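Take this structure, written in structure tokens, and hold onto it; I'll ask about it next.
Note that one protein chain is taken out, while the other chains of the complex remain in position.
To keep things simple, chains are lettered A and B as they appear, and every chain counts its residues starting from 1.
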Amino acid sequence: MITRRKFLNAMLGVGTAGWLGSVVYPVLRYLLPPETTEAEPDTLSLGPAEQFPRGAGKIFKFGKRPVLLIRTKDGAFHALAATCTHLDCLVQYRDDMDAVWCACHGGKYDLAGRNIAGPPPKPLAQFAVKVVDGNLVLGGALT
Amino acid sequence: MSRAALLLLLGCLLPHPARAEGKNQCIVCHAALEAKHKAVLRSFQQDIHNQKGLSCHSCHGGDPSKADMGEAMSPEAGFVGAPKPAEVPAFCGKCHSQARLMKRYNPSVPVDQEEKYWTSRHGERLKAGDEKVATCASCHTAHSILPPKDPRSTVYAKNVPATCGACHSDAKRMKGYGLPTDQAAKYSGSVHGKALLERGDSAAPACNSCHGNHGATPPGVADISLTCGQCHAGNMELFAKSPMASTWGKKRFHVCATCHGHHDISHPDTALLDGEKGVCRKCHRPGDPGSRTAEEMKGLLDGMQSAYEAADGGLKAAEAKGMDVAAGWDALQEAKQAFFQARTAVHSFRVAAVQEKVTSGLAAAQKAAETARKAVWEFSRRRIGLGVATLLITFLVVVLCLKIRDLES
Partner (left out) sequence: MKDLVLSWLDERYKLSSFLEWARHKTVPVHRWTIFYYTGGVCLFLFLVQIATGILLLMYYRVGAESSYESVRFITSQVEFGWLMRSVHSWAANLLIFFVLAHMFSIFVMRSYRSPRELSWVTGCFLLGLMMAFGFSGYLLPWNELAYFATKVGTDIVGQLPVAGGWLLKLVRGGEEVTGATLSRFFGLHVAILPAAATCLIGVHLLFVQVQGMSHGEDAKAHMPFFPNFVLRDLALWLVALNVICVLAVFFPWELGLKADALKSAPAGIKPEWYFLSQYQLLKVMPARILLVPGELWGIFLFGAAGGAVLLLPFWDSLIRARGKERWLDVLGWGALAATAALTVWGHLS
């Protein structure tokens, strides 16, 4: 025979368990880090530096910003924001011009990101790029 | 003798206290003249030549130190007065064509304006004796000349369409030349006009960007792609490599203008590629391979556009519900990039080239739409989750109340 009191105590247990569940579950899910582990990454590793072709550029996603990584013929690396300051087109490195060029309206930037010709009103932001133990590492914005 | 000249004569013959030694006598006298002369003096205050330390006699000759009008404005003193229209280019050119002289004021200033001017349609006609055409002062003004980078200047990018339009939109003035007078109106409604005049993008082309300034002339058939290609280099490169280039050359088509027009170039949409009403119909018949290519490209671009709009709408709807869809906007920006590139790829006239860009753009747009869908789903999930949690907690509250009653009964 289940007494009223026993039943109430059992229900109290059930209720407490339910309450604990509704508090603990969100907290545990919260503590589990999401796939992208950080708001704004400090660095981005891009693999062995020597494998990056000379006289070429490639666009990487750094956090949510596209960044143009350039390696000149003499082997030096440069990293610039890849969106043109004129109308947001993606820029490209042109080995023949030794400059960064925007196909949309012919805007040109030098390898330090300065707008040197065409419509761009502002320079491109520069990013830090370093070779650490033979690996290419992209750092935060310099400007 | 006109009244002005009489006054001038009187003013300069009589001794005057204001006429102190060392003062510029041109200004002293002309300031005492009627409004028209005063206005010239006033506008010359801000003129670039005045700012650089030049004065009336630098252009007009004469001797400003002489209070006597006869002496000051005598041919012996080098006085030349106001030039006739035909004399203006040489009048300005006596300094502006002198590299050695101009270097003193600005080492990088060009000195070929006069030379270019004689190659322009204006210059050619002037040489032939037409005094109605534009000379230096028509665009730069005579006495309030400002450098082109100065927003007050008549030749500042934003003011150029109005400056050219002052003559070219004037039907009476243009009569006899066989020129249209609607260019300025067409331009201001064009994609370039809107960018420059409405959005204030000073990089957008004004009249002179395509026609040249001192050498102003309509671009020839062969040059127009080069003219547009100054800025639209990607499109020009693709077109030049396309099979269309040689055929158009033979037919003497205006490379860009055939499809896009010139003064009234509007922001291109896929209607240009329409099999029935599009520009391709100028040569292609419906159903021929060219028309089919156009239709296919149009289909791809339209599909991309609607995917973009759907994702955009989805993200806005999710945001209206208070959800944070920053990642979705990033993806949509990526889609927009691909869309730009797909539209550019049309100039290769290859479906595959367009297809490639559209595919990557569609993937990005779908990612954005997916983010929006997830956010909306998450929105309802939060409410369901809240409902469950509320039920659980309310249940516990009820049991607690019963427990208290039980304890106290």
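Note that in this section contacts are C-beta pairs under 8 Å (C-beta built on N, C-alpha and C of every residue); 3 or more make two chains touch, one makes a residue touch a chain.
Since the structure is predicted, the reported quantities are computational estimates derived from the model, not experimental observations.
Participant: Thinking of the whole complex, not just what is shown, which of B:54, B:203, B:240 or B:327 touches the missing chain?
Facilitator: In the complete complex, the chain left out is touched by residue B:327.
Participant: Please identify which residue in B:31, B:101 or B:404 touches the non-displayed chain.
Facilitator: Of the candidates B:31, B:101 or B:404, B:404 is in touch with the missing chain.
Participant: If you put the missing chain back, which residues of subunit B would it touch?
Facilitator: Within subunit B, the residues touching the omitted chain are 322, 324-327, 382-383, 386, 389-390, 393-394, 396-397, 400-401, 403-404, 407-408.
Participant: In the whole complex, what residues of subunit A lie against the chain that is missing from view?
Facilitator: 19, 26-27, 29-34, 36, 38-40
By definition in this document, only the chains that are shown with their structure count from here on.
Participant: When the centre of a chain is set as the mean of its C-alpha atoms, what distance in Å lies between subunit A and subunit B?
Facilitator: 35
Participant: Can you list the subunit A residues touching subunit B in their complex?
Facilitator: 4-5, 8-9, 11-12, 14-16, 18-19, 21-22, 64, 86, 88-90, 101, 103-106, 118-121
Participant: Within the complex, which stretch of subunit B touches subunit A?
Facilitator: Listed in rising order, the residues of subunit B that touch subunit A are 201-204, 230-234, 326-327, 330, 333, 336-337, 340, 344, 388-389, 392-393, 395-396, 399-400, 402-403, 406.
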